[in-house]
Structure formats: structure tokens, C-alpha cells
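Removed: one protein chain of the complex. Kept in place: all other protein chains.
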Amino acid sequence: MPQMTDERVRAGLTHEEDLSLLHEVSMKTAGVSRLEMCIQCGTCGGSCPVAKDMDHTPRMLFAMLRAGMREEVLRSNTQWLCVSCYHCVVRCPQEVHIADVMYTLKGMAIKAKLYANSTAPDFSQTFVDMVESYGRSFEMGLASRHYLKHFPLRLPGMMPMGLGMITKGRMALTPKRIKHMDQLTKILNRAKQLEMTS
Amino acid sequence: MTEKIGVYVCHCGSNIAGVVDVVDVANWAAEKLGHQGVVIARDYKFMCSSLGQELIEKDIKELGLTRVVVAACSPHLHEKTFRTAAKNAGLNPYLVELASIREQVSWVHTDKAVATAKSKAVVSGAVSRVIENRALDEIKVPINPNTLVVGGGIAGIQSALEIANAGFHVYLVEREPSIGGHMAQFDKTFPTLDCSACILTPRMVEAGTHPNITLLTWSEVVNVAGYVGNFNVTIKKKARFINEELCTGCGICQEKCPKKVIDDVYEAGLGYRKAVYTPFAQAVPNFPVMDKENCTYFEKGTCKACEKFCPTNAIDFNQQDELINIDVGNIVLATGYDLFDARRVSNYGYGRLPNVFTSLEFERLSNAAGPTSGNIVLRDGKTTPKSVGIIHCVGSRDRNFNNYCSVICCMQGLKFAHLVHERTGATVYNFYIDMRTAYKAYDEFYQRVLEEGTLFVRGKVAEVTDAARYSNERGKLIIQTEDTLAGKQRRIPVDMVILSSGLQPRKDAKEVGKLFGISCSMDGWFTEKHPKLDPVSTMTEGIYIVGCAQGPKDIPSSVAQGAAASARVLDKILQKEVALEPIKATVDQAKCSGCKICNGLCPFNAIAFIEDDKISYINPALCQGCGTCVAACPAGAISGTGFSNEQIIAQIDGLLLRNLEPAEA
Partner (left out) sequence: MNKYLLYPGCSMESSAKAYMESLNAIVEPLDLHFDEIEDWNCCGATEYLGINLIPAYSLIARNLALASKQKNGTRTVVAPCSACYLNLAKADHYMQERPSLGVKVNEALAAGDLQYKAGTLDVRHLIDILVYDVGLEKIRDAVVRPLTGLKVVPYMGCMLPRPDYQHRWSDHEHPTELDDLLRALGADVIDYPLTTSCCGGHMTQIGPETAFELIRRLVSDADGRGAQMMVTVCPMCQMNIDAYQNETNHFFGTEYHMPILFFTQLMGLAFGRDPKELGIGVELVSSRNALANIGVEVPVTQEPAAPRKKDEGLPMPRRWNKREAQKEAVK
């Protein structure tokens, strides 16, 4: 990351443009991101069902990416609110892989520890932990652990629902484990050592 | 006889010399290709300049060169220049060969060493090839002074009038019952808001009554044979079921016809016509046509109301389609565009939500001669909208549909905003990605619409929906978009949405292109000879393209192109004869097995099968030297002058440097 010069700090500038950011995000995204093709038309921000709760619309986030505003981008709640509905993706006139870029930004924000306002990273991590121990997801454990930790005040309201799910046999009380967990573990361990470099 | 060959390597400023070591290439040619007959090799800053040409001419005269190789740009650009130079110096122009080291080397490579090596190979190929070149003589043919103009929109009309006014005959062919094209559907034209009909109809009448114009409406070109100066064209004149000699255009038949049909063409699906109809009041010609598909008589065998009431007995149910054969020297294609089908953008709801309209529908809605007499109302036919949203770039600048900008949509959207404001007082929103108002007086019009209070939102609309979220949205169409300047998502409830749909090539453009022997771009528009310097010519001599057939454009540009093509046509006509390239294919009768494979492949229909001899014959006047048959002939019986097997093999050997002396290779 470029260093701020004294002169610039004294002039009140808060950050140095980090023009490698766009490339880095592109590189870490599954598929070909086409981020550099964005024409700032706003189709994504207009399509997004949760835009009203976002700090920045996806379009604006991409403008900030281009401007190299690393910290602001990674701190944004935009990527955490993305529900992966792909409305923006199919409507984007430039075929930018918007939803997948959001996944990339989540990963980068977690690594940079810049996600103060969201419980989402914790939820994802809990989910991943379960999958890594059982090979399957485990709704009961996941939901109860997450609500307990982050929305305890909502729990009483949720109780009837949770009980309903259990009594109607829709929520297993114990997790299932796949047969060849050792194989999956080996695969994931190897995968974690690999990074997208080209 | 040993040839004396001169090699001339052009710098093309820095275009070539910036990437290729031109001095090295010239020295190499002199040194290594001497045994092939290279007696002189020079490099020069601009070979195409008069000084460069003089250099070649001087060498031909003083050194007695018998062959010349110019390593420079593509033959498309300067082959003619250097052939003329050779001719001036007394050398047959076909003994000159161009080696393209700009388009095929310097413009596509960055590594200087590689580019220089490749240039040497290309020059070497050209040297080997030019040895096999034969002196050829130009073929001169007379030019037929008649011209065919296909398409009677404003571009075609303009083109026809220019030529006719110069005193030459024009056949103007139009597929629809009347000339006028899309412009006849409009109410107002941007940016001056002239009434479209008022400026168009005088031109239509002039074309319809001009002594030098033969108007063939309700007609289509079905076959084109021949070549520049001598095209033979077959036109199908569809049965009108109206005797044009007798019809006075009084309109009683239309009035009496009991069959109402939705008019998908002129009224853009928003209005009705009868089964016998003239599309609009000022139609030229004003004879109606009978639409056989929908006529009750043709359907059920009875009715004939039109016949009963026609005061001049002009209805003729026995009329047949007619084939007309004409000879022309030049052809102008002005076949226009189709409107982008807005239903494809399903998030805008056209075809599902009644009060979403296309641009052409709105043109009809706002036209005083349209189905609502110019009242801007909702689909129910009576309610005036209180708020209207106009969406730009529908189907354009979008990789899901058409990549290109349709050029006219921004100005069209502004025009609609003005008309809605003026006629209804409604609140008008324009949703745009970028406002493109280039050209004279266009941006001033944008200023005017801003001043009128139209609200502009910069953002490509995400969706138009009838799913209300809040009470103020009930019963409305909600336009959801990001206001990209405010950085916020907005939902704007309106009564009416107008989609400024883009333009696209006619759906049969590919077939029409094939019929006339011209090609289409990736997007489907007809391809011009040169995008900047020859925008109305095509790679097929004698065929010109004007108006939207060549790409999206507005009325002024279409008119300018129509006139420009006419100047090219008149230039040809006044030359009285044209020199044809002597690059032709011939069949070696002894080798031809009569398999006929070549017959169907020839894009110019130049190959005929001689039944008596059971061999194929190529008409040299029709052959354009494309080489398709040469490559296809399984017996190797066809060879092309200028592209003989000897020339090609020699060039390949040269490219692979097999022509170097053994010690070198």
C-alpha cells in the first residue's frame, strides 16, 4: 500500500490512492470479474433489494475500488448485505460478476479485520466451522448459536418457531457427519494453501 | 529471363519504423534476395508521397526494373498508388506487389526483433511471388447510366432525387405500400421540432412525380446479377389487386372495407387499418394495396365491398405478382432499421404492463394523424398521464442485447419529454446513463428541456414493476433505479413509461447483404469500404449503402449520406466506362471433371455449367476474383489470374525463407 507523505498528511488528506486494489479484487474473484468494464450506470444499485440498508450502492463501491479507497471499501457493509440474488448480475450491461466480487470483498474484509458493524462474518465462520467438522451444515446448531450470540433479545420471539420446527421434525437435533470426513479435510487443508495468483 | 526486382520499404512515419527496423529489412533484402533478382532495396519515410513514388519510377526507368515490391501498408490503401506509379514509368501495373508490414506486422506486434524478422519473411514472400506475376491488361466496360435505389425512406428518397435531378434515371424500390419510411411515422423532429410530415411529404411527392424516377412500391428485389456498370436486377412487384391505371386514390374502398386489422407497421401496433389500405393520408403513391392475408374475399370467397363501391372499377382480384427485370449501373441500398424489440428487456415489463410504451408507439400516440389524434393518453385510450418516465438506452449499450449506442435515443427521449410536457403538463422524468447530445443545436435542445422542468435522473433503470411496496405506489408503474448522482436507490411511481428503444439491423439484413454481395458487421449493419474515408461505398464496386442500413443515425446524417452516395454514383456514370480488375478465375477444361461443386459456391453467380461439354465455365465479366472456386475445386482445375497456384506456392516458399540460397537457409 502506498505511504502517505508528510506534506499530504498536513494538507489533510486521509489516504493515498491505492490503484492496485482493483486488480487485486479482480484477481481474487472466481470467474472473470470484468470489474474494469464498469460504466457506472447504476443498474446494480437500482436492482438491489437491500440497497436502502447499504452504506454504498454496489456501483459506488466499484467507483471507490477504482479510486483505491481500500479501507473505506473493505469497511463498507455493502458486501455483507448482499443476498446473492443475482438481479444485478443478469441486468448489468457490462456483464460484471458483481455478486462474486461481493464474496471477494467479504474475504478481504475478514483478512483485514475491517467488518465492525456486521454479524455476518461470524455467521459465515460458524457455518464454515460446522462444515469443516461434519461435512454437512447443521441448521439447529447454526441458528441457535448465532441468535444467542448476536440477537439474544429476539430469541423469545423466535422460540415458537424453533419449537415448531423441532416438533414438526424439521430440525435435526444432532448434526450428521459424512463418511469420508478425512478425505474432505485433506482437500480443504490443501485448498487453504492455494491462492489465486493469475 | 532473370527479373530485375526493386524492393521499397516504407517507414510510414513511425507507424512501421517505430516497431520494425526498416533499414535492416531493406539491407537484408538486397543482400539475401539478390539471387532472386533483387537489384535494389531502399527504405524511405513515406513511399506513398510523390517523392517516394518518383523514387520508384526513376529506378524502373534507370535500372530497368521488371518487378517491384513495396513493403508498406495493406494493398487496400495504396496498391493503386504504386500500380499507377509503375504504369507511369512504363511497367505493367500488375508486376507490382505490396507486402503488408503495417497492418500485418507493426500494428500487431510490439517486439522489435520479432517484427523485423517477420517483415523480412513477408518481403521475401512478396519477392518470390512477384517473379511469378504476369502482366495483365485492365478490362474496360461501359456503365449503364440507370441507378437502382432500394428503400424509400428519407435516405433513399434523397439519394434518388439527387441522381434524378442530375438527369439520370432512377428505379426507387420500396417494400411497403408507400415511400416515406420511419420518418413518416414521426410527429416532430429534433432538435428544431419541425413537423416531420411537413418537411418529408414535399420530398415524397417530388420523388413520386419526378420524370426520371420510376417508383416501384409494394415491391422487393429478388435477384441481382452482374457487376458494377452492368447489374441485372429482378424485382418482384407484389399484386396490389388495384389497377393503378384506373385508381384515383379516392379512398372509398378503404372506407367500405369491413375488415379492421391491427397495423403493426405504420401504426407500430397501436392503431388499426383496413384490409385494403393506404398506410397514411399523404402516402406516395396514393393507390391502396389489398392485404390478401386479411381480406374477407380471399378468406371466405365473398364480400367484394370495395369492388362494388369503387367508382372507377379499379379493383382487380385477379392481379398476380409480377417479375420486372431492369438493367442498372449502380445500386444504392437504403434499407433502414428495425426497432429493438423491447419485450426482450423483461424487467421493463413491455408486453406485460399495459402502460409501458415503445418509442415508435409514442410517436404514433403524439402524432396528430395517429390513432388518438395526437392525444397523449394511457392504453385505456382516454386517461391523460400525470407523470411519465422516459427510459433511455433500451436494448443499446448493453452486452445482453446490442453493444452499440443507437445514437438517436437521447435526443429522441428529450423530444418525448418536451412533447409530454407541452401536451399534458405531466411531470416528466428522463432516466439516462450518459446524455449524448453531440451535433449542431442538440445540446441547446437539452438546455431547453431542462428549462421546461423535466426531471433528469442519471441511472440505468433497473426495473419497471407493478408490485407496489408502499401506499403511494398502488395502481402505478414504479420505476426503480439508482440515482447515481445522489448515490441512492429511488422508486418513482408514474402513470406511463416510454422506452427509448434502440435501432437494430433489419432482420433480413444478412440475406439482403448476400443478395447484393456485400457483408455485414458483427452487429449486423452493412459494412462500408472504409469507416472514415469511404463510408458510403462497399467492398463490392457499384453498391453503396446509406442511412441506417449502414449504422444507427439521425435524419440529417441519413440525408447527407443519401446525397453523398449519389455523388459517387454520378461520378461513375459520368466516367461512362469502368476499369475492372483483371483478377479473374478460369477453368482448365482438360482438368474439369464437371462435378459442379464450384457452381453453387460462387457469390457472384459467375459460374455456369455447360451441359454439352459437361464442364463448368466462368464468365469473366461476372467473376470478381474472390478465389472461392479456386480453393474449392477438387481437381485443381480452376486457377485465378493474379492468384495462380505458382504465385501462391512461391509466396509460401518465400515466407518460409526456402528461397534463400542453401548456405543461408
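We call the chains A and B, going by the order they appear; numbering starts again at 1 in every chain.
The rule we apply is simple: a residue touches a chain if its C-beta (ideal position, glycine included) is under 8 Å from a C-beta of that chain, and two chains touch if they have at least 3 such contacts.
This one's a predicted model, so the numbers in the text were calculated from it and none came from an experiment.
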Which candidate, A:I39, A:A67, A:L114 or A:M165, sits in contact with the chain we can't see? A:M165
One chain is left out of this view; which of A:E24, A:D55, A:E72 or A:E139 touches it in the full complex? A:E139
Absent-chain interface as seen on subunit B, which is shown: 346-347, 352, 463, 465-469
Please output the residues of subunit A touching the missing chain, sorted low to high. 28-32, 49-50, 53, 79-81, 83-87, 89-91, 99-100, 102-104, 106-107, 110, 118-121, 123-125, 127-128, 131, 135-154, 157-158, 160-161, 163-176, 178-180, 183-184, 186-192, 194-198
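Operating definition for what follows: only the chains that are shown with their structure count from here on.
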Mind checking the centre-to-centre distance between subunit A and subunit B? Centres are C-alpha means, answer in whole Å. 48
Can you list the residues on subunit B that touch subunit A in the complex? 347, 393, 397-400, 433, 458-463, 480-484, 487-489
Partner subunit B, residues of subunit A touching it in the complex: 39-48, 51-52, 56-57, 59-60, 87-88, 90-91, 93-95
